[in-house]
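With one protein chain held back, the other chains of the complex are shown just where they sit.
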Amino acid sequence: MTSDNDRRGGLLARLRGRPAARSRGRRRLGAAVRLIAALTLAGGAYTVFAPGVQAQENPPLTGAAAEGKALFDVSCVTCHGRNAQGVEGRGPSLVGVGSASVEFQVGSGRMPMARQEAQAMRKPPVFTDEQVRQLGQYIQELGGGPQVPAGNDLHRNADMAAGGELFRINCSQCHAFGGGGGALSSGKYAPSLKPASDRQIYAAMLSGPQNMPVFGDNQITPEQKADIIAYIQETLKHDQDQGGFNLGRYGPSTEGLAIFLIGIVALVFASLWIAGKS
Amino acid sequence: MSIHTEHQTPQGREPLDVNDPRASRFDIVQEGARRDDIEIVHYEEQVVPGSKAERRLTRTVALMFLLTGLAATAFLVIYIWWPWKWEAGRGGDKLYTPLLGLTLGVALLGIGFGILTWGKKLLPKEVSIQDRHDQPGPAEDRKITGETMLYLADELGVKRRPLLGVSLVAGLLPVGAVAAAPLVGGLISNPHKNNQMFTTGFAPAEGGKKIRLVREDGRPIRPADVSAGGQLTVFPGIEHGVSNKHADSPTLLIHLREDDAQKSREANSRAGHGDYMWGNYAAFSKICTHAGCPASLYEQQTNRLLCPCHQSQFLITDNARPIFGPASRRLPQLPIEVDEEGFFVAKSDYTETIGPDFWERP
C-alpha cells in the first residue's frame, strides 16, 4: 500500500513539473487553444450523439482529449482503469459521468484521492485548470455526460431571491442555511460551500458527486442553477453578516459556547474584581 | 473622618441621643446601625484626603465617566449619520451594528467601572456585623397565632353545623369548574376532526380524481424531470398544497438507480407494497416519523435518508426502514403512478400515518 502511494506521489511530482515547462508555449498558442476548445465542444457534441462510442477500443480523440488521456494514463489509471472502465473495489467507471464530474472532482482537488475513505476531501488541486479541462474533455469524449457551460461567472443577472428559495428546498438540508456544510451518516459529510467556485457548484449539481443527489437540468433548469449560485455567491459568501462576527455560522451551538466563554467569563472576572480585597 | 474601630457588642454600646448637637453625622449613622443590631467593627478610609493616591483615583474615575460621555456621543453620531439601510448590490453596512454595540458597550462599562472604582477605592472600607435573629418566634406567639386561627373554625361551627360545610363544597366545586370551563372549552380542539391526522393532501379528490405530484412552484412532474440518483421535493397538486396548510404532505420523490430500485421493489413486495413504486421512482414522506422534521438528507450512493434534527437514518432501499437513531417507524411510502398525460400522480393517499407517533396512531 505504501509503495503504491509512493509511486503515485512520484508520478504526481512529475506531473506538477510538466505544465511549467510547457506554459510558455501554450501562452504563445492562445489562439490555438481557443480553436481546440471549440473543436472539443464539437467533439463533445459528437460523442453525445454517437452511440456505443465507449465500446470502441480507440475512439478518435481531439487534441485536448488526447492530452487529457495522457494525463489520465499517468494519474488516474490506477484506480479508474484502462479507458476509465473502473477497477473493482478501487474506483468506479467514469464512462458517461461527463466533464462536469471531472471538473468538480479534480478541479476541487478531491481527485486524486490520497487514500480510500468514507468521503473524498477538498484539497489543493493537483492539476491546473487547463489540465482539468483536458481530462474533462477526455472523459467527455469517452462516454458523454453532463457538461458545465462555458465561462467563470455563471450567475450574471440571476435572481437571488428565487435562488434562496431553491437553496432552502434543495440544498440547505445538507449544506446548512449558512452554506457551512453538515454531517451525514457514518463519517460522511456535506462540504462547506465557501471555497466552491461557480463552475464547481454547477458541476456538483449536474453530476451529483459522491452522496449528493443529482440535480439535472431537467429538474433544476440552468436558469434556476444560476439563481442558486447567485444566492450562494452573493448572499451567503459575500459576507452579509449584518450583526457582527458570525461565530462561524454554526448556529446555536457556538452561540451557547460564546455566552459561557465570553459573557460568563468576563462577568465572573468582573465580580472577582468587585468583591476582591482592595 | 478618622478611623473608627469599635469592639463593644451592640448591647454594650450606649444609646446616643441623636438630637445632641455635638453628635457628628457618623455618630448618628452608627446609632442607626446600633438600633438595627449592627456593629460597625471596622471602618477605615482607604485614601487619605488630599493624598496623591486620592488625586490619582479621582482622575481615573473622572476619566471613565468622560469616556462614557464620549462613547455615548459617538453612539448617537453613528446612530444618526452612519449609512445603515440594506441596499441592493451593496448590501447593508456591516459596521453599523458592531459600532453601535461597541460604543454602547464602552459607554455602559465606563459608568459601571467608574461607579465601581468610586465605591471600591474611594469609599471607606468597612466590616459590619449584624445579628440574624432568625430564631423562630416565641413559643407563646406561635400558640396565640395557632389558637386565633382555630378560633375562627370554632366560631364558624362547621362541626356542629355539617350541612353548611357540605353545601359550601357542593356550591364551590361547580364554581371552580366554571372558572376553568371557558379556558378548556375555548382551547380544546378535536384532533380527529375530518380525520385530519390520518389524511394528507394526496387523498384523492371528490370523484376519485387522483392528485398530481407538483413542484414547489406548482408545476406537475414528468418522470424525465428527475435524473437517476436525484431527488425532488413534491407536494400535492391541490389548492394550498405547497404551503404550511398541508404541513404533513411534503414528499420526497426519488429516482433510484437500477440495482437499488430492484432491491427496493423486492423490499416493497415483501411488505405488501408491491405496486407503490413506478419504474425506478419511489416517493416517501418527507416528514420524519420521530419528531416531524423534514428527513431529507438523501445520500444517493448509500441510499440512506438522514434527518438532521435527531440523526435518525432510514434505508430507502429497504422501504425506508429506520436503521439508526431514535426513529422507530418507517417513513410512509406514497403509492405513485403516471397518468395519461405523463405526469406523476398519487394512486391513493398514504396508507400509513404521517409524522410523529402518537398514542392512538395504530
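Read from first to last, the chains carry the letters A and B; within each, the first residue is number 1.
What we mean here is this: a residue touches a chain if its C-beta (ideal position, glycine included) is under 8 Å from a C-beta of that chain, and two chains touch if they have at least 3 such contacts.
Keep this in mind: contacts and distances are computed from a predicted model.
*Asks:* Can you match the unshown chain of the complex to its UniProt protein name from these: "Cytochrome bc1 complex cytochrome b subunit", "YCII-related domain-containing protein", "Transport permease protein" or "Peptide ABC transporter ATP-binding protein"?
*Replies:* "Cytochrome bc1 complex cytochrome b subunit"
*Asks:* If the hidden chain were put back, which of B:L16, B:V158 or B:M197 would touch it?
*Replies:* From the options B:L16, B:V158 or B:M197, the contact with the absent chain belongs to B:M197.
*Asks:* Can you tell me which of A:P149, A:P195 or A:G263 touches the chain that was removed from the display?
*Replies:* A:G263
*Asks:* Using the touch definition up top, pick the residue from B:V226, B:M277, B:A327 or B:V345 that touches the left-out chain.
*Replies:* B:A327
*Asks:* Determine which one of A:T78, A:S197, A:N218 or A:N246 touches the chain that has been left out.
*Replies:* Counting the whole complex, the residue in contact with the absent chain is A:N246.
*Asks:* By the contact criterion defined above, which parts of chain A meet the unshown chain? Give residue numbers in ascending order.
*Replies:* So the residues of chain A touching the missing chain come out as 118, 160-161, 163-165, 168-169, 172-178, 180-187, 189-190, 231, 234-236, 240-247, 249-253, 255-260, 262-264, 266-268, 270-278.
*Asks:* List the chain B residues touching the unshown chain?
*Replies:* With respect to the unshown chain, the touching residues of chain B are 3, 32-33, 35-36, 38, 40-42, 44-48, 51-53, 79, 84-88, 92, 97-102, 104-116, 118-120, 123-132, 134, 187-193, 196-197, 216, 233, 235, 243-244, 246-248, 250, 286-287, 290-294, 296-297, 308-313, 322, 324-329, 355-362.
Here, only the chains that are shown with their structure count from here on.
*Asks:* Mind checking the centre-to-centre distance between chain A and chain B? Centres are C-alpha means, answer in whole Å.
*Replies:* For chain A versus chain B, the centre distance works out to 39 Å.
*Asks:* If you look only at chain B, which of its residues touch chain A in the complex?
*Replies:* Chain B residues touching chain A: 46, 86, 91-92, 94, 96-98, 101, 116, 120-121, 125, 216, 224-233, 294, 296-302, 304, 306, 308, 311, 313, 324.
*Asks:* Which stretch or stretches of chain A touch chain B in the complex?
*Replies:* Chain A residues touching chain B: 165-166, 169-170, 173-174, 182, 184-186, 188, 190, 208, 210-216, 218-219, 238-245, 273-274, 278.
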